[in-house]
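A single protein chain has been omitted; all remaining protein chains appear in their positions.
Chain nomenclature is as follows: A and B, assigned in order of appearance, with residue numbering initiated at 1 for each chain independently.
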Amino acid sequence: MSFEGLPIGTAAKKRSFREKLYFPEILRGLGVTIRHLLHNILHTADMPTMQYPEEKRVYSDRFRGRHRLMKREDGSPRCVACQMCSTACPADCIDIVAAEHPDPSIEKYPATFDIDLLRCVYCGLCEEACPCDAIRMDTGIYEIAADKRSSFLVDKEFLLNNTTDGTL
Amino acid sequence: MAKLTIDDQEFEFPDGTSLFDACREARGEALPHFCYHPDLPVAGVCRLCQVEVEGMPKLTIACNTGVRDGMVVRTRSEKVTQAVQQILEMHLINHPVDCPICDQAGECGLQDQYMDFGLYESKVEMAAKVNKRKVKVIGPQVILDQERCVLCSRCVRFCQEVTGTGELGIFNRGDRAELDVAPGVELDNNYSLNTVDICPVGALTSRDFRFAKRVWMLKSARGVCPGCATGCNVRIDHEGGRVFRLKPLRNPQVNGSWMCDRGRMTYKAVHDERRLLQPVRDGKDLTWAEASGALAGMLQGRSPALVVIGPHASLEEMYLARDLADPAAVVSGPHDLDRGSGDDILLDGDRSPNRKGLASLGITELGAADLAARVGAAGGPVLVLGGDPGRDKTVAGALAQCANLIAIATHDGPTVQAAALALPGAAWAEKAGTFVNRQGRWQGFAQAVARPGAVRDVWRILAEIQALAHDGSGPQSLRAVRQDLVTSVLSEGELDMDRMPEQGYVPGGGEQ
Partner (left out) sequence: MTIVYEALAKIGFMFALIMGMVVVLIWMERKGAAYIQDRTGPNRAAILGVRLAGLVHPVADVFKLLFKEDVTPTNRHRALYNLAPWLVMTVALSTYAVIPFGDFLTVAGRRIPLVVADLDVGMLYILAVASLGTYGVVLAGWAANNKFTFLGGLRATAQMISYEINMGLALLGLMLVFGSLRVTDITAGQGALLWGFIPMWGVVVQPLGFLLFITTVYAETNRNPFDLPEGESEIVAGYHLEYSSMKFALFFMAEYAHMVIGAALISTLYFGGYQVPWLPRPALESHAGLLLTGTLIFTLVMSLLIAFAFLRRASRERGKFQDARDREPGLGAGLWLIIGLAAAAGLTRQPWAVGSAGAEVFASLAQVGVFLFKLVFFAWLFIWVRWTLPRFRYDQLMNLGWKVMLPLGVANLLVTALVMAVV
């Protein structure tokens, strides 16, 4: 496409005399805002604002919240430390150290499984990548708060038990 | 010479070339294969390298067919790809598909072939697969998983033909056929990890590397094994400043496709806890600024009275250190320090990687008594690098008496203990350099990982000593050192050491 003949920048609209006077248009604008103001004062109940701690938005079941690790029936982690999740992770927030499992039918298990929740971008690629359905983001927890950075580095025990709410 | 057509193009190969090699040449990539290996006899068991040859009633395997004049070969026809897919499906019938826990994942022949040719839905249920032994420890270095094995017999052939030990065999028939060691036998030879390398799947895995890292996370650098004078070409697999494993790189002139288990473990020294990470003077850690001051104080503008260069230094370091002092004051030794017993496969009795480098630079190698005498008579600063001569009791005694001993070392040891000033030099994987192997072959290696702590490249330390001793500036780059080296030892422009030929360089020709 050719850019020839197109105006550079935004072409100014030709203004009418009334618009050039500014004040009538300013009054019109003031009219718009005061209409909103009066309407909202008289219909406070219709306000779309959500009173957050008391009211909470209901998210879809597919909402990606804080991670959890799934367990086998005997309570051990389902994870086999294949590191597909840490490979897929665009934020590089998953750190796994694999170790030999005494049971040869399991063979490999995560000795440590750390997630840095501050680095995580909640994209869900880890649960997509997981071949064992071991990591899920279906807790629905999104209010993640702590008073020091180190608390955001959660370990295997935390992810397996997943007992607390958003506060770490 | 045989003229033949491969995928509608004409090629000419010497008689006796296998069709597999011809196709690799013609296509630019190898045919799919499991059992073929260039340094092993042909077995022809995996049936994956099938090609269509005009005039032959059925597809034929390329690895066991020689080229013939007038052959018309098709490697990418519908018939061939279909056959490869069906063969692959057979290979995978009893495969456990436990890629998540398999160390081979990422460099697995099955995975690669499946992505290239397979991509079918499995017709076999997991429960219907034949179960075999998993996690079977068959030797000090190797773990066997019989379920994953595709019975290519590479490892069996290796143990028969290369080491001649024959520990491995394939037992039983049909879908119960399995790889195993004979009862009461262990896969315990110094070359056992080569079976892991040549295993196209995850049946044989290294106990040392087991679960240490997923292979796709590793980065690689070219190296030369520092374990003995053979100088096997290696690939240094590293990640995050750590070396995780060494793998042999094929060099038919030096090591073929193999290397010994002993050499593979040399990487552990790089991350040894005895590594010297800070300059040390009298047991106290120094900063480099303090160390430079101490160095200047010890040298006082003079050259070292004696330079002792060990056979573990790179050629570049040897060259720089040699020119620090009067030729008569540059020695090496003691000459029988790094010796053990070798074998006639790869391992050399000389356990130092660069003794030939000393010879090529004309540095005399002394015995223990002579070296001790020279150290005792030095009467000035003594510089030791490229090894730990103090491991010899006689030399250690002399070094302990030396008041101005400067040691450039990678690890703590008797010499460092005796030294007035110990400077941390880069270990082998942390620097670039050149080793001259037992054949006199110059082989370059690259820096793989970052230097830990305050460790410095040795040529930089030597350049600083040169600047202090000669009241001027030393060389500014490794490239400058190398250019000087080539000019001084070879003829000018004979060799670009930054672009060493893949198979190394033997000065004066010989077997290139």
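We take it that a contact is a pair of C-beta atoms (placed from the backbone, for glycine too) under 8 Å apart; a residue touches a chain by one contact, two chains touch by 3 or more.
Treat the numbers as computed from the prediction; the structure is a model and nothing was measured.
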Left-out chain, listing which of the shown chains it touches: A
Per the touch definition above, residue among A:N40, A:S76, A:T112 or A:N161 touching the missing chain: A:N40
Interface residues of chain A (partner: the chain not displayed): 23, 26, 29-30, 32-34, 36-37, 40-41, 44, 47-49, 51, 54
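In this text, only the chains that are shown with their structure count from here on.
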Whole-Å separation of chain centres (CA-atom averages), chain A against chain B: 46
Touching residues on chain B, where the partner in the complex is chain A: 98-101, 105, 134-135, 210-212, 214, 216-217
Parts of chain A lying in touch with chain B, wherever the complex brings them together: 80-84, 87, 98-100, 104-105, 107-108, 131-132
